[in-house]
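One chain of protein is taken out of this complex; the other chains stay put.
Per-chain numbering from 1; labels A, B and C assigned in written order.
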Amino acid sequence: MKFGIIGTGRIGKIHGGNIAARLDCQVALVADTDPAAAEALAAATRAKTASIDQILGSSQVDAVAICSPTDTHADLIERAARAKKAIFCEKPIDLDVKRIRACLEVVKQTNATVMIGFNRRFDPNFASLQKRVAEGAIGALEIVSITSRDPSPPPVSYIARSGGLFRDMMIHDFDMARFILGEEPVAVSAMGSALVDKAIGEAGDIDTAVVIMETKSGKVAQISNSRRATYGYDQRVEVHGANGMVHAANVRETTVEVAGAHGFVRDKVLNFFLERYEAAYRNELDAFVNAVKAGEKPRPDGEDGLEASLLAEAAYQSWKTKQRVAPD
Amino acid sequence: MKFGIIGTGRIGKIHGGNIAARLDCQVALVADTDPAAAEALAAATRAKTASIDQILGSSQVDAVAICSPTDTHADLIERAARAKKAIFCEKPIDLDVKRIRACLEVVKQTNATVMIGFNRRFDPNFASLQKRVAEGAIGALEIVSITSRDPSPPPVSYIARSGGLFRDMMIHDFDMARFILGEEPVAVSAMGSALVDKAIGEAGDIDTAVVIMETKSGKVAQISNSRRATYGYDQRVEVHGANGMVHAANVRETTVEVAGAHGFVRDKVLNFFLERYEAAYRNELDAFVNAVKAGEKPRPDGEDGLEASLLAEAAYQSWKTKQRVAPD
Amino acid sequence: MKFGIIGTGRIGKIHGGNIAARLDCQVALVADTDPAAAEALAAATRAKTASIDQILGSSQVDAVAICSPTDTHADLIERAARAKKAIFCEKPIDLDVKRIRACLEVVKQTNATVMIGFNRRFDPNFASLQKRVAEGAIGALEIVSITSRDPSPPPVSYIARSGGLFRDMMIHDFDMARFILGEEPVAVSAMGSALVDKAIGEAGDIDTAVVIMETKSGKVAQISNSRRATYGYDQRVEVHGANGMVHAANVRETTVEVAGAHGFVRDKVLNFFLERYEAAYRNELDAFVNAVKAGEKPRPDGEDGLEASLLAEAAYQSWKTKQRVAPD
Partner (left out) sequence: MKFGIIGTGRIGKIHGGNIAARLDCQVALVADTDPAAAEALAAATRAKTASIDQILGSSQVDAVAICSPTDTHADLIERAARAKKAIFCEKPIDLDVKRIRACLEVVKQTNATVMIGFNRRFDPNFASLQKRVAEGAIGALEIVSITSRDPSPPPVSYIARSGGLFRDMMIHDFDMARFILGEEPVAVSAMGSALVDKAIGEAGDIDTAVVIMETKSGKVAQISNSRRATYGYDQRVEVHGANGMVHAANVRETTVEVAGAHGFVRDKVLNFFLERYEAAYRNELDAFVNAVKAGEKPRPDGEDGLEASLLAEAAYQSWKTKQRVAPD
């Protein structure tokens, strides 16, 4: 299976490396607005550089990995869909829900294969947790609790064009909640503020937020986000059910603990998302390749991307209007 | 210091035992509508049985412990306040906020010493957590997360007269949130449903709930409750701040872990509230006695009782009206 | 059941308090060479002071708790046995194995009830571990591993008359090993040195030691001791068997953990033996009282005391002679 990679930044490199490491896959062409970046990834993966047009027009290319900025995603999905390429696209499809819906209409008409990069579903810990819940390890699901805190906030310049905490950061947690709940939330309430960095507040965004949601059948979920955690990249999920509780704890660099007069000290949790989710990115790419090779539609798909965005939008509106909001 | 105990049920026995175990205290008189229960506690604490009138009228009695049903609390506080007794009263003061306010008016006029039995503040784990937060161990507080799940739901007959989950169960968590936040919540959003037992839903109550709150300065709190947890009485608090995070984990019967072909198995968490909070009840009584002996006003006091009830009321209204509610 | 307490130091006070707290027991008489100490414990337990002769001669006294210095134990056991008192005696019976054997001969002739104070058997964690092993939770036992480290070394003056690390400190671990193994060790090898405090070495003793033992059927045990642990009183047991492994971990003051830029920090383990083994001392006394009331012989008994001393002696000889030694 031959890939074209569009966008060779941090995440493009990850996917490029994972593709190149598979015996049955190959990075054929890579494109980037920065020629040097494209060259570097091409060299590292034994690929060639190309324009986006060349990638989409090449009969060599079976699949594209869209790793370019968010505002290009919807266009590229549509173009790749029309070019009959299998599509792996980083989240989100777009910051605007209308644009997402228009894009998914094209996907539907072309019957394109689209997978959206919610990598956390493929983390071995969260994947195992979801599987155990789905298999009934804790009986009927009742409460999902997600804690998600970045090690440190992005620059305010990034914040300004990110769509804000709910659409940029918590969208991962909305997808995780849906992944585990197995049922759509019908109401969202959000609260939040800028406690980490006042400049974030001045830019019209928040850096600390809590959200609660409920489904039609009465299941509830809670999400807590912060843009900063001094002890590492805090990523935890807990699910309570009729027969018990399951949680996936954080991941540390080593299992070493040092005891002394000041107590027992364990390592911080893994700080960097590429390290924390290294296996997740690899498993995610594997899932995409395996689905395409089997002629199946991979998940999370475009609809999953839409639903997560609808929840992010509802949370944003709830925070703005101080009302409980139904996603739509 | 000589006590009169009003109400000799489960909680009256706990306080009676703790009073009798102190060298500087004595249970002098005990009253209960069930003479046999009163006799039993009197025998166990070397006290005498008496009527409530006798207790309140006795010059021997310095302090009363009000351990009778909730609907008697406000009246007894008022009568004891007028009788110039130091007052320890189980939570809540009343299910009706107006009644609480009227009662506190009497407390104010009589300058009575009143402590309300939010025992969890005195649990060694939660007390240590609060102290560390207050002393700056994690810098400026940002997010408080409270998980509180009973081992199993009470009978529906109890539910019906309890005031419901928010006023009966989550009130402890509202007090805990206030204890740690050090600032009053100004908005409450609640969601919940009857997932554990349909009969609870039919009685107009819920058994599963999540709540988020925010303070004027933007601090946020989240609470999650269930009336049932198969793995024991789940009582956890986590606080996130500018410099780190602190949490108080559950308490187990032993530190034993058994490993085998099915994994590593640790004990359930302590199942019974009297066992889980044994030290908390003892420390709570100590705090009351020490404050009274020092001529100080103990905390949590009547105002703390009122504030927790206002939050419970707001959560109840939020759940009923599907609106965000400001406590008042 | 009425007790006479001989010796009102730290350990006498513990037992006195536990006796006084039982509704079915009473401290009747207390004796100490220091009249003020005797007075203090008598006051705290509503008892009277007396001479040892008076205690042993009193028809009021059913049982004696021997809490005096080690070199008085054997004599007092013999006298109390002849006086037909039930006997609870702190470990060890004597530092000299011959003296122990002579003492046990008197116990045998008088058919006296004797329990030796190996308190750790009654710690809830170790008791639960032993029970699970005995009930087959890990199948056939293969390896017992005991880690036992004091928070800080005793004064060298104490060391000098203590009998040394093996007889004074590790004797607890020999008893624990026997308790769990359910079979007598037939060979002991010891190594050790004075690493904590050179003065201990100059006094002819060691402060750091490791021992291995094996039973006739080939089960093995290992013990590690240090007179100093900066992180608290380190007390752990692990057992490996055909079907798995079980361990009892240390006990901490709180369940609080603080995370920050330097990692995740939990509390030190409980530092003080009276606090660490508070429940063990209470359960131990209960076991003695319950056995005496039921007309049964409590364990650990005099033979258990002898066997532990034989292992301590073997370990001492192994260390001295650099040979493997068979206890005898």
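Keep in mind that, in the parts below, contacts are C-beta pairs under 8 Å (C-beta built on N, C-alpha and C of every residue); 3 or more make two chains touch, one makes a residue touch a chain.
Here the structure is a predicted model, which is why all the values come from computation and not from measurement.
Undergrad: Taking the entire complex into account, which one of C:Glu39, C:Glu142 or C:Glu278 touches the absent chain?
TA: Residue touching the absent chain, from the options given: C:Glu142.
Undergrad: If the hidden chain were put back, which of C:Glu214, C:Glu253 or C:Glu303 would touch it?
TA: Within the whole complex, the residue contacting the unshown chain is C:Glu214.
Undergrad: Please identify which residue in B:Glu183, B:Asp267 or B:Asp286 touches the non-displayed chain.
TA: Checking the options B:Glu183, B:Asp267 or B:Asp286, the one contacting the hidden chain is B:Asp267.
Undergrad: Please identify, in ascending order, the residues of chain A that touch the omitted chain?
TA: 124-125, 128-129, 132, 137-138, 243-251, 253-261
Undergrad: Can you list, in ascending order, the chain B residues touching the missing chain?
TA: Here the touching residues of chain B are 230-231, 259-268.
Undergrad: Identify the residues of chain C touching the omitted chain, counting contacts across the whole complex.
TA: Interface with the chain not displayed, on the chain C side: 140, 142-143, 145, 147, 149, 187, 189-196, 208-214, 218-222, 224, 226, 228-231, 234, 240, 242-245, 322-324.
In the analysis below, only the chains that are shown with their structure count from here on.
Undergrad: What pair of chains has the most C-beta pairs in contact?
TA: That would be the chain pair A-B.
Undergrad: Determine whether chain A and chain C, two copies of the same sequence, contact each other through the same residue numbers or different ones, counting it as same when over half of the numbers at the interface appear on both sides.
TA: Result for this pair: same.
Undergrad: I'd like to verify one number: the distance from the centre of chain B to the centre of chain C, where each centre is the average of its C-alpha atoms, in whole angstrom.
TA: Computed value for the inter-centroid distance: 40 Å.
Undergrad: Where does chain C touch two or more other chains at once, residue-wise?
TA: 259-261
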